[in-house]
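For reference, the structure I am asking about is given below.
The complex appears here minus one protein chain, its other protein chains still in place.
In this document, chain identifiers A, B and C correspond to the written order of the chains, with residue numbering beginning at 1 in each.
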Amino acid sequence: MRFAFTDEQFELRDAVHEMLTQRCDATTLRAAWANESGRAPAAWAALYDMGVLDAMRPAASGGLDMTEVDVVLILETTGRFALPEPIVETMMVSAPLDLINADGESAAVVTSESPFAAWADSAATIVELTASGITATPRSKVKLQHRISVDGARRLFDVELPRTPIVSTEVARAFRRGVLGTAAQLCGLADRMLDLTVEYAQQRKQFGVPIGSFQAIKHHLADARIKLEFARPLVYRAAASLSVNHRDASIHVGMAKAAASDAAMLASRAALQCHGAIGYTTEYDLHLYMKRAWALSAAWGDATWHRQRVSDWLFSPTQPVVREGAQ
Amino acid sequence: MRFAFTDEQFELRDAVHEMLTQRCDATTLRAAWANESGRAPAAWAALYDMGVLDAMRPAASGGLDMTEVDVVLILETTGRFALPEPIVETMMVSAPLDLINADGESAAVVTSESPFAAWADSAATIVELTASGITATPRSKVKLQHRISVDGARRLFDVELPRTPIVSTEVARAFRRGVLGTAAQLCGLADRMLDLTVEYAQQRKQFGVPIGSFQAIKHHLADARIKLEFARPLVYRAAASLSVNHRDASIHVGMAKAAASDAAMLASRAALQCHGAIGYTTEYDLHLYMKRAWALSAAWGDATWHRQRVSDWLFSPTQPVVREGAQ
Amino acid sequence: MDLSFSPAEEAFRTEVRRWLASNVPNPPLPSGDTKDGFALHLAWERKLFDARYSVVSWPHEFGGRDASLWEWLIFEEEYWLAGAPQRVTQNGIFLLAPTIFQFGTKEQQHRILTNMASGEHRWCQGWSEPNAGSDLAGISSTAVRDAARNGWRLNGQKTWTTRGAFCTHLFGLFRTDPTAERHHGLTYLLVDLQQPGITVRAVERLDGDDGFAEVFFDDAFVADDMVLGDVDMGWKVAMATTGSERGLTLRSPGRFLATATKLIELADSLPSAATPQMKDRIAQAWIDAHAYRWQTFWTVTNLVAGGSAGPESSMVKVFWSELDIRLHEIALELLGPHAELVDGEFAHWMKGYQFALSGPIYAGTNEIQRNVIGERVMGLPRA
Partner (left out) sequence: MDLSFSPAEEAFRTEVRRWLASNVPNPPLPSGDTKDGFALHLAWERKLFDARYSVVSWPHEFGGRDASLWEWLIFEEEYWLAGAPQRVTQNGIFLLAPTIFQFGTKEQQHRILTNMASGEHRWCQGWSEPNAGSDLAGISSTAVRDAARNGWRLNGQKTWTTRGAFCTHLFGLFRTDPTAERHHGLTYLLVDLQQPGITVRAVERLDGDDGFAEVFFDDAFVADDMVLGDVDMGWKVAMATTGSERGLTLRSPGRFLATATKLIELADSLPSAATPQMKDRIAQAWIDAHAYRWQTFWTVTNLVAGGSAGPESSMVKVFWSELDIRLHEIALELLGPHAELVDGEFAHWMKGYQFALSGPIYAGTNEIQRNVIGERVMGLPRA
């Protein structure tokens, strides 16, 4: 048993962190809210150059053959910076199945749980996960209708797909990877929101003292931090289960997404309340991360949806001794 | 619209409060835990002398013809003192239907929601509320088996009733009165637990200051107080609805019990946590009230049970415009 | 105890319901926190005023109906259940007006109130400053005596001024005695925003509307007849207003009953999302909305009998602000992946959620309110 990341995995995470510090700060996010694509091209290009976009792609087709464990920290980091890019759709869902080319193009994905295709207008391929299998359609053949998200950088679209052949039956696995990637991003978002709040609470003074010295503030933030610190291990464990195709991987991923969604929502509540009015303005940066957290906590199945699946599994008559679920 | 009690109603409440201050203090409760009956005879005798036991009984049979509104404050007060007596079973359920004599004897009641007969061994009559109607059996004809409650004063019994004729069909009304009486007692219990805690937090010092000056203590208690202050109006409103046989009385009573149960449970959590270890001993009085709150919050249908009925009603296809529910 | 409304009150309810049914804008107006939306709302408020529905509880002479508290509550219930527009003039009508009735001279009342009720003058609140938020006594904007012109010269900055960008006047506290500290030496002033020396900068709110404003004072002028209450005694006057700010709650049960009703309709329209566990939470929220209604009836009965609202109003503020968030959280969960959309038929739920999130922050954060409850309601010692 070794439940930890390798130095290499941390180094890759740190490299991405450093790159995003340069190419995906709050200014970049505000630019994405305003520009045509809603994206951060410089960051995306760098991720491509670093090989991140093809990390999960089979070596045979030019990828790095990495596993979910290798990339989960990277995804958490993209959440930390609220990277406005379809990285989960591209890196986690499409590339591993060779549904798109390894030349830095992006994919948009629709599933019954996430029916709106994010950044579809700038995607090369629209991937659909259906009960019967996966389809991949060139954007040119897809009718898109723009929908507006509360997160100004997330460009959503209703899609009208032509009949196209099933290109892969790995639906379950693709879906789980999408869920895992989103759960990881939510942990990063929660972490970032709490950092912003601690920083603010240290310097903002009322009644002659920093508001962070008030017990009410401390306890709000402590509760949010606890929720996050107990969601992360479930996310990392789910990554490991996916990487070995664990029998109960879908349950492990569901546990992770339920916990990560709840943690991100609690962090956003605590962050906003502890900031007060300043956090309620769009001039302050908090909302850029908070609105992403709102969107992703509901995407790819929200906490209630995944908890329902865990519940159905726990209480299914065919469920083997529940302790097995603990292994 | 006049949503308030009359001076007479307050005076009667005050008289009962004063009497219980004399005859139902913590020492009395500890005696009830230890004695054979689990009851407080002096307090019961006084309630009889004051006419309280027969307040809801028809004047024609020697009662005072009072309504639920007239007595709800009295019941709240008996909760405040954790009166170890079957007052709800006797005064609210049995006397109004003349199921027992007006000579100070007591009744025990069993329903599907409260299957254990409290203080049945000292009751004159065992009343059962069944789908088909109400039965009333002399204790001598009933087989009792003692069950032990976490509340040492509450003597519970499994009952084995002989076949007996239905003596009344007013089941629904009798049940609602039992629920209302229990909800009122829960408000009184919550209030008492919070008073005990505030008193303790004012004098107990740690770090050189009263613990009540810590924001964490204040906020725990404030939350419990808020829950209580918004449960009370529902209880009083339910009393009024019962007194006029309102079409939706069962829903109003269910709303009241759900709110009162939750308020009492939150108050007991806050009270214990703010007391710390001292509250965790039986030498301190808090547990005498807290354990009654635990028992009554589950009796006559717990919060979940009543909320389920409200939910079924709200979402029943036959439900008239919901706004009517507001009238 | 009599929980029925009188025939007269029921008749009033029917009259109000009829009038609203035929006059409430449909489709609903756009947000009143944008320039254009605000203008449309003003037209609606003018319509209300002409029908004497703008300020039903005010005296007839100022455009009201001398409605009783009960009639006012009935009006509010019907107003919200009819889905009528949010009142963009509410800060003047519900926060300033009660103070003017209490502290204003007859002359001030006549000069100010009717114009306020008609929407001719729109009032915004100037409480907070960059360094005076929860700690309101930290106010540093100054008013210096200008004897020559029989008035005062204002300098400093106010912030978080709701709808300040669309208003004509501001009411707020200014430090008139520079030697006094904290709550002392403050004066309650009524300021015309349309004058040189005042700059108003709109500030975008969470939902993207210009709901806030910063107001900068650079030797702006206020005449003596725009001082409310006594000079240097502004804190006492202001407390009366923040009292009624939390007292706003007096009017809001109808708002949450309406939201709870819409929530039930939403669940009915989304059968697959409306699981038993969601219905359980909806039932709880609906019960809470009614608890608030009856708690309000309890308070109003007491007020009508001559009682007064004390620090208990802090409990009310915490309760409704957190209920409002719960109601919207449940709706967003029902909507699942559709929740993030701010276009289409469900957009008002995300809009409402963002609005609800301000509840625990404004009018004294819920943390401050819980301190007040602990100290002034329950008698716990101050820190």
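What we mean here is this: contacts are C-beta pairs under 8 Å (C-beta built on N, C-alpha and C of every residue); 3 or more make two chains touch, one makes a residue touch a chain.
All values derive from a computational prediction rather than experimental measurement.
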Worksheet item: Quick one: which of A:V69, A:A136 or A:M193 touches the chain that's been left out?
Response: A:V69
Worksheet, complete the sentence: Considering the complete complex, of A:E11, A:D103 or A:E229, the missing chain is touched by A:E229
Discussion item. For the chain not shown, which residue from B:V71, B:V127, B:L221 or B:L272 touches it across the whole complex?
Written reply: B:L272
Fill in: Contacting the left-out chain in the complete assembly, out of B:T28, B:T90 or B:S114
B:S114
Discussion item. If I consider the whole complex, including the chain that's not displayed, which of B:W119, B:F214 or B:Y289 touches that chain?
Written reply: B:F214
Practice prompt. Go through chain A and note every residue touching the omitted chain.
Written response: 1-6, 69, 194, 198, 201-202, 209-210, 212-215, 217-219, 221-223, 225-226, 229-234, 236-237, 239-241, 243-244, 255, 258-259, 304, 307-308, 310-311, 314-315, 322-323, 325-326
Response to the item:
Residues on chain C facing the left-out chain by the touch rule are 275-277, 280
Worksheet, complete the sentence: Note that chain B touches the absent chain at residues 113-116, 147-151, 154, 156, 205-207, 211, 214, 216-217, 272-273, 276-277, 280-283, 287, 294-295, 298-299, 302, 304-305, 308
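The rule we apply is simple: only the chains that are shown with their structure count from here on.
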Item to complete: Take the average of all CA coordinates in chain B, do the same for chain C, and state the distance between these two points in whole angstrom.
Response: 39
Worksheet item: Roughly how many whole angstrom separate the Cα centroids of chain A and chain B?
Response: 50
Practice prompt. Check each residue of chain A and list the ones that touch at least two other chains.
Written response: 214, 216
Discussion item. Among all residues of chain C, which ones touch two or more of the remaining chains?
Written reply: 367, 370
